[in-house]
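One chain of protein is taken out of this complex; the other chains stay put.
Per-chain residue numbering starts at 1, and chain names A and B are given in the order in which the chains are listed.
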Amino acid sequence: MRKLKESIIEKLILLCGLASVFFVVLIFLFLLKEGLAVFKTISLKDFILGKSWYPISEPAQLGILPLIMGSFLVTIGAAIISIPIGVGCAIYIAEIAPLRLKEILKVGIELLAAIPSVVLGFIGMVTIVPLVKSIFHLPTGLTAISGSIMLAFMAMPTIVSIAEDALYSVPKIYKEGAFALGATHWQTIYRVVLPAASSGIVAAVMLGIGRVIGETMAVMMITGNAAVMPNSILAPVRTLTATIAAEMGEAVVGSEHYFALFGIGIVLFIISFCINVTADLFLHRNK
Amino acid sequence: MVTFGIKNLDIWFGAAQALKQVNISIESNEILSIIGPSNSGKTTFLRMLNRLNDLSSNCKMAGEVRFGQEDLIKIDVELLRKRVGMVFALPLPLPLSIFDNVAFGVRMHGERDRKILENRVEEALKQSYLWEEVKDRLDVSAFKLSGGQQQRLCIARTLAVEPEVILFDEPCSGLDPISTAKVEEAMLKLKKKYTIVLVTNNVKQAARVGDRTAFFLSGELIELDKTDKIFTAPQDKRTDDYITGAFG
Partner (left out) sequence: MRNPYRTQKIAFFFLLIATLLIVIPVGIIVLIIIEKGLPAISWEFLSDIPRKGMRAGGIFPAIVGTIYLVSGAIVFALPIGVLAAIYLSEYAKDNLLTRLIKLAIVNLAGVPSVVYGLFGLALFVVFFKFGASILSGSLTLGIMILPIIITTSREALESVPYSFREASLSLGVSKWQTIRHIVLPNAIPGILTGTILGLGRAAGETAPILFTVAAFYLPQLPSSIFDQAMALPYHLYVISTQVPNVDEKTRYGTAFVLLAIVLVMNLIAIIIRYQFRKKKKW
């Protein structure tokens, strides 16, 4: 009796263990199910490389290149800001900060990661947007660069915490070896610790960027939502994610527009899948 | 009466062979001491007896092991471990109260009656000479006890499920001499009811408590004989060298 009960429980445990695989596959299948229909009306090449996104005009123009460029521009900007700051902060926390400060900083980083993106978007609207507008004398502050600055803050906690982990797990003996040769603390960090932790730092950067590409609400609120080919970081742009969020509410289920938005979903899923798999490979390379 | 009959036993962990062609029979109500340097296979041998080696996924075993009349491999593993208890090298109390530690196995085997549980706990604690020290504080955490008390608690926990055999894996390695003496005293009394297999790094301990002593070296059983014979007139030179401290 007890044996039977336990074998049922153990089957259930196995089943739940497989649940994540099941859900990932399910997500991909349902994106495909709803999204592949878009390629009945438009070729993959025209979808990805088409320069016009007018989904509700007659006939609909469903080129997502402006959206890809929008995501790209915002992401590059965020990466340029967040990578040096994030990695620098990780080094500071892992190597330099005294124990107590270190604990406090780690809690702070964790709380930053927890701030909902809609709150960051709101804050961006009331702080960065007017600032960008007045500094660059623009008609609107809702621009790619505003998005980049705000998104940098969403990438940083990811970069800091994973990079800090990687730095922290460098064996103490490496450092002691360098110190024993008379190297300064900074020389040790720069020549020994950083190279040893490099694959973890690469993974941290990739995951941070992954978070930026997937980020939706904040970008939608502060990048201006202009689905046209961007020509400057000071112009309004529209990202892949924001397009889905902004337009799905109005798209009729089963329409071309609906399918196209799912098509964008497939693109986003594939991008995040590639980033996560590669980052995971980097993370486990040394172990 | 023979409790364990072991013939041509080989054990591997992955590619490394831990035991080679071991033949031993373990008699009822004896204390069999197993001595040998580290990595000689003595703990592997001990853990084989209640199949704790099964927990390592790369462990393979060949040869014949009989427990009483039965084939060891074919016995239900939970039943086997209930009949063959184990006391580990370091005291391993569970994160429970003293009472719950001792009652744990009994409860898990289905006993719910509070009165019976209380009796079993008291009896087990008395057998391991811990009762007098803890009877007034059975509900405090087991981690509050000293190392020696914890180890005797672990013995009581094993006794409470009423095993036939108790395996001791270097039970005094972390204890001071006074605690060690108490554990050894418990072992000598327990011998009347149980079969005991004691793995020890402490040659003198084997001499003090063992009826018979086996010497393992590099996975092989070198010599097995009455304890006084092993210590006074060993047949094998390596045994002699080990007990006189030439190596080890």
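The rule is simple: contacts are C-beta pairs under 8 Å (C-beta built on N, C-alpha and C of every residue); 3 or more make two chains touch, one makes a residue touch a chain.
Fair warning: this is a prediction, and the values are worked out from it, not measured in the lab.
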- Message: Out of A:48, A:68, A:228 or A:245, which residue would touch the omitted chain in the full complex?
- Response: A:245
- Touch assignment to the omitted chain, from B:62, B:79 or B:116, lands on B:79
- Item | Chain not shown: contacting residue from A:48, A:105 or A:233 | A:105
- Given B:3, B:158 or B:179, the residue that touches the chain left out of view is B:158
- Considering the whole complex rather than only what is displayed, give the residues of chain A touching the chain that is not shown. 2-3, 6, 9-10, 12-21, 23-24, 26-27, 30-31, 33-34, 84-89, 91-93, 96-97, 105, 107-112, 114-123, 125-127, 153, 156, 160, 184-187, 189-190, 207, 210-211, 213-217, 220-221, 241, 244-245, 248-249, 253, 261-262, 265, 268-269, 272-273, 275-277, 279-280
- Note on the structure: Residues of chain B touching the missing chain are 50, 52, 55, 57, 78-83, 85-86, 88, 90, 92-95, 104-105, 108-109, 141, 143, 154, 157-158, 161
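As a convention for this text, only the chains that are shown with their structure count from here on.
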- Where the centres are mean C-alpha positions, what is the separation of chain A from chain B, in Å? 55
